[in-house]
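Heads up, one of the protein chains got dropped from this complex, but the rest are sitting where they should.
The chains carry the letters A, B and C, assigned in the order they are written, with residues numbered from 1 in each.
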Amino acid sequence: MKQVILQRPLESHKGNFGRILTIGGNEHYGGAIIMSSSAAVHAGAGLVSCATDSKNLTALHSIIPEAMFINYNNDIDLLKAINASDVLVIGPGLGDDAVALKILRKVILNTNTNQFIIVDGSAITLVAHEAELIQALAVRKTIYTPHQMEWQRLSGIKIADQDDTKNTVKQQKLGATIVLKKHNTTIYHTDGSISQLSVGGPYMSTGGMGDTLTGIIAAFLGQFHFKNYEQVVDCAVYAHSALAQELASSKYVVLPTDIINALQKFMHKYSLQSR
Amino acid sequence: MKQVILQRPLESHKGNFGRILTIGGNEHYGGAIIMSSSAAVHAGAGLVSCATDSKNLTALHSIIPEAMFINYNNDIDLLKAINASDVLVIGPGLGDDAVALKILRKVILNTNTNQFIIVDGSAITLVAHEAELIQALAVRKTIYTPHQMEWQRLSGIKIADQDDTKNTVKQQKLGATIVLKKHNTTIYHTDGSISQLSVGGPYMSTGGMGDTLTGIIAAFLGQFHFKNYEQVVDCAVYAHSALAQELASSKYVVLPTDIINALQKFMHKYSLQSR
Amino acid sequence: MKQVILQRPLESHKGNFGRILTIGGNEHYGGAIIMSSSAAVHAGAGLVSCATDSKNLTALHSIIPEAMFINYNNDIDLLKAINASDVLVIGPGLGDDAVALKILRKVILNTNTNQFIIVDGSAITLVAHEAELIQALAVRKTIYTPHQMEWQRLSGIKIADQDDTKNTVKQQKLGATIVLKKHNTTIYHTDGSISQLSVGGPYMSTGGMGDTLTGIIAAFLGQFHFKNYEQVVDCAVYAHSALAQELASSKYVVLPTDIINALQKFMHKYSLQSR
Partner (left out) sequence: MKQVILQRPLESHKGNFGRILTIGGNEHYGGAIIMSSSAAVHAGAGLVSCATDSKNLTALHSIIPEAMFINYNNDIDLLKAINASDVLVIGPGLGDDAVALKILRKVILNTNTNQFIIVDGSAITLVAHEAELIQALAVRKTIYTPHQMEWQRLSGIKIADQDDTKNTVKQQKLGATIVLKKHNTTIYHTDGSISQLSVGGPYMSTGGMGDTLTGIIAAFLGQFHFKNYEQVVDCAVYAHSALAQELASSKYVVLPTDIINALQKFMHKYSLQSR
């Protein structure tokens, strides 16, 4: 954490801290992409745009006026936003219908190998059936963030059979970082190394927790520029759970919005120790 | 409280803590179902969906992005949500017109005996005239949460005549738990036993207080799995009023949103004492 | 204050604390009626409904889910709400066009002498030209809350000429309480007596401050039942400014929403001293 959450250079502007594009939030799950966007803003992203259903415009601005809105059904606007982004999050609240798939394809096929792309939630389920997308993601800087059932769908490995050996074999084929969310979340890196999380707990088992994680990963990748970017992913995953653990010392369940609101102070603490 | 608000098992996921569906909120009373949903989230429910009028989508997401939205006029979506739920709340802000009755019928007739169903507010008034619904609820795990006038409508017992003997006779015919909200709220259990609340007070006499209670009951039933589930209902009712009493030590009137915001810390306190 | 802000009787329900109807908020000034409604809720009103433009539904619920919504262009709903209310506020953000006048007429001509009616903002300006409305208000429990220019319009007395003698003559003809808002706000009672406010200050000179006052007056009238109800009005006006003065010890300008959020604790302090 101390090596990653650096004090910011004096000469800098918001472009240095990442242009994030979050994509998701259909009619049912608008809150998911809003929480992802809000987490990205609070975690220090320079600029955050949220591509979502037009029904979510007002709630987005009401919760996080710092974020910008894009109608994800507007092809031209969406394409422009994809091209202007350093880090993309796709999946929170996206759903799994034909509209979701269309948007998912457009996003993945229009990104390039310089951009980070975080694939979450129903986007993982959709990708599982689309060889073309899996191949495209294999040559990008891709981070999948499945829970165990989503990993089963993507990897074909049943939950009961999931272990580091089998997971690594499949992950290597996918050519991507896998953040496998569970009790003691495990991260499989592209070089074959594995990290395991020792913080966090069941107070995090509540809707929207994973959406929030995507925003933190995106913000960290957008602002902390290391060649070994997977170290930054590890750090974001750690921050999310370590902060939840802190908050759980006084709260029975820790909500995504609690984590979001506490990010700035949490990161400050670590930045003081950085060099 | 200590026996019910247990520390969560380490190996768990949000599905373990209940899938809640709140149904209500017409054009006039959107706030009611939003407060019920928000209370459920803050009280630790794993996943909360809110089926309501489409006009309430944005306010729902603005207040509690952790909750999901369903248009309660969309038959297919509503049915799917009913089937996916462990606990249902119907009534807060539902109104008493033809649309309300249609939704109420659909909900009650499509639930099964494994699901909990909390019937509140105008849903109680509507049910009072529908023998078919009363019969369906009698064979389900039903909790009615009437105030005295609603209980008069449902039971036929005038407020002045309501006493434990008469109430129990009627309650046994209804085959449901009755949370009769009043000064010293009384809970009539299906086995004929009675609990009486000794906490709470007139600082709770404000609009939305009952809506909030439904969300807490739902969250407690969703996450605390006891054979004797009515003990959990008792506990939720106690938590709602005991927390209000705590807050009243510094506030003249205690608002529903005050209770909602304080739930996580209140529950934490008790969980420390659980074993 | 100690005589008015009483501890609540144990046996009570929300109906005892007043059914408030706030009416106002056109396309431009939705915030005004929302602040009035929110102030009423926080000041302890039992039930608060807000009749406003349909564009304001979502912002109302987002800010104060405890309040209910009525479309003020729906004649049937508005009339039903008027009849069900103990205290009405008309004016905050109402505007002064033909729609505003139509609603104003409907409200005033459909209230009765048992109801309190607080006439504020543009409603005062509109009333000034309508002899029929002035006469109707003269036989009701009416409280006008003009600032000096609005009082000039209603009374015909130019600001420079306004003094207690002239103001009282006109006020007696109007047969209503006048809360004349200015540096040292003055209240003219129906019995000819006069109160002058010695708290408050220029940190209150900001948009929405008067809207907030209407909600506090309404809540106080709704819950504190004294034969001499103008004592309750005095108390509400005092509470509004005294609380602002407290908050100004740490804030350069005191916003309406600051006052709203601090009302519950402020009232609690006085209720402890009541007997």
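Rule of thumb we're sticking to: a residue touches a chain if its C-beta (ideal position, glycine included) is under 8 Å from a C-beta of that chain, and two chains touch if they have at least 3 such contacts.
Source: prediction; values computed, not measured.
Engineer: Tell me, which residues in subunit C touch the chain that this view leaves out?
Structural biologist: 27-32, 34-35, 38, 55-56, 58-59, 62-63, 147, 182-183, 201-203, 205-209, 248, 250-258
Engineer: Taking the full complex into account, what residues of subunit A touch the chain not shown?
Structural biologist: Interface with the chain not displayed, on the subunit A side: 5, 8-14, 16-17, 41-48, 57-58, 61-62, 64-71, 77, 263-268, 271.
To be clear about the criterion, only the chains that are shown with their structure count from here on.
Engineer: If you average the CA coordinates per chain, which chain's centre is most distant from that of subunit C?
Structural biologist: A
Engineer: Give me the C-alpha superposition rotation for subunit A onto subunit B, in degrees, nearest 5.
Structural biologist: About 90 degrees, rounded to the nearest 5.
Engineer: Averaging only over C-alpha atoms, locate the centres of subunit A and subunit C and give their separation in whole Å.
Structural biologist: Averaging C-alpha atoms per chain gives centres 48 Å apart.
Engineer: What residues in subunit C touch two or more of the other chains?
Structural biologist: Touching at least two other chains: 58, 62.
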